[in-house]
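Removed from the display is one protein chain of the complex; every other protein chain stays in position.
First chain written, first letter: the chains are A and B, and each begins at residue 1.
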Amino acid sequence: MESLADKERLPREIMAMRVAKELPDGSYVNLGIGIPTMVSSFVPEGRTVFYHSESGILNCGPLAEEGNEDIDLINAGGQYLEPVGGMSFFDSAEAFAMIRGGHVDVTVLGSHQVSATGDLANWMLPQRGVGNVGGAMDLATGASGVIVAMEHTDRNGEPKIVQECTFPLTGKGCVYLIVTDLAVIECDGQGLTLKEVAPGWTPEEVQQLTGAKLTISPDIREFEL
Amino acid sequence: MTSAPENSPGDPTKQGKLYSSALAALEGISNDATVLVAGFAGCGIPQKLLRGLAESGVSGLTLICQGAWIQEPGDFTVADLVGSGQVKKMISPMPFHPVHGGAVKEQWESGELEIEIVSQGVLAERLRAGGAGIGGVFLPSSSGTRFAEGKEVRQYDGCEHVLELALKADFALLRAQAADTLGNMVYDGTARNWNPTMAMAAGVTVVEVDAVHHPGGIDPELVITQAIFIDRLVLSD
Partner (left out) sequence: MPGTHLEPASVAQRVSQELFSGAVVALGPGLPCYLPDALPDTSGVWFIADSGALGSKGGEAHGSAVDAGENSASLLSGGSFTGVVDVAGILRGGHTDIAVLQPSQVAANGDFVHWTSEETAGLFAPGSAVDMAYGAATVIAVMPHQYPGGRSNIVSQCSLPVDGAGRVNIIITDVSVIKVTAAGLELVETAPGWTAEEIIAITDAPLTVSSDLKGMTFNVPTLEPTNKVYSSAIEALSDVLEGSIINVDGFAGPGGMAHYLMVGLRDLGVKKLQLISNTAGVARVSAFGVPNIIDHSILVENNQVVKATASYPVSPSASRPSAFEEAYNRGETELEVVPQGTLAERLRSGGAGVAAFYTPTGAGTLLGEGKEARIIDGKDYILETGLRADFCIIRGYKADTLGNVVYKGTSRNFNPVMATAAEITVVEVDEIVEPGQLGPEEIVTPGLFVNRIVVRPADFSAYLEI
């Protein structure tokens, strides 16, 4: 395990780039805080993706240039946005009607844990005793597709992909794809299929750092960007 | 369990949303479809889309709408669609004018048309629930009336509330004053009526608009219905 812990993993930008490949042309996408926020920088050329944010904006522009910050134009992560044509504003009830009503095609979220059956636990660390659920539960339940982008293991090297979540759940069986710094894994609600591994990593090594059984896809390959 | 959305770059509902004709914009509608039709009294009725629906020849439709209260000469309304025999059921709070009647009244009397009366606020709330992912709501207003019969009733704050379930449809036919090509929409006066709610509650949402602008042509503070709810646009005549 010592050697695996020291082995080079993929940077966050590459994870974001890999997730970006999954976003269909013309889709409405909600990006969570952290790695997910970076996804918008890597959408393949020729595709248009419309971003929704719980702050009450649809068709978010890029992050604001320095000096251009407007406190009335932010995303859910508190980052300032540039105004763009075709954006629109609305209140929180409407923002979540869009999410819960299934109008958002994909959400990309970070997570503490994902289980073998696609359960998501990303809102609360039990040791803190209190947590910020924010819009995560609505997104996990309401979005048509949930992609998780996270490190494969936590700070202590423990697997974040587990047989069953030990942290409080955000949503049950909602995740269909996990992109980590080691692998791309599909969830079909029954189990996990390893589809891609990071360069220099074998499926067996990824399995060693995973707390749930991975089925290795017959067409397993290296991360494709 | 969620799933990967289809990646279909050729899908016209996600690429430019503007269609060349009402008939083209109604592609995919089939017999026995449930269709939401916006409009309140004579205001904000998607007449071109209703004509397109007549032209498409589909039948056995269930229409959910305010009703067919008035009919100005030359107008094309749900009453005309009922008149052409394409409608088997209407769900409405005011299906026809009790005195002036019309095709809806005639077909209802002859038994050709089924009518389900839903109180206006209940219908609006059921559609909003459908569009907002809510399964059902407990509403107080129809307590003690026939609208509560056969439904689950609970006490909240000392009065009876009736469980009403979410409602969704296959298509929504809407009418807006202007849209941008992404589908952000604005309305004129009370022509807003059912449009924003119905926009949320259908599989395919089609809008008849008077003008289409490029993105940025509509003030983002004034957008009433956001592009995320809209699939297809067609210019009015």
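The rule is short, and it goes like this: contacts are C-beta pairs under 8 Å (C-beta built on N, C-alpha and C of every residue); 3 or more make two chains touch, one makes a residue touch a chain.
Since the model is a prediction, treat every value here as computed from it, not as a measurement.
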**Item:** Touching residue (missing chain; options A:F90, A:Y176 or A:F223)
**Value:** A:F90
**Asked** What residues on subunit B make contact with the chain left out of this view?
**Response** 40-44, 66-67, 69-70, 93-95, 98-99, 105, 108, 115, 117, 119-122, 124-125, 127-129, 132-147, 154, 156-157, 161, 165-166, 177, 186-197, 220-222, 224
**Complete:** Residues of subunit A touching the missing chain are 33, 53-57, 70-79, 81, 89-93, 95-96, 99-100, 124-125, 128-138, 141-142, 168-172
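The rule is simple: only the chains that are shown with their structure count from here on.
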**Complete:** Rounded to the nearest Å, the gap separating the Cα centres of subunit A and subunit B is 35
**Fill in**
subunit A partner, complex, touching residues on subunit B are 1-9, 11, 14-15, 128, 130-134, 180-182, 184, 200, 214-218, 220-221, 223, 226-229
**Asked** Which residues of subunit A touch subunit B in their complex?
**Response** 22, 24-28, 47, 50, 52, 58-59, 83-90, 94, 96-106, 118, 141-146, 173-177, 187-189
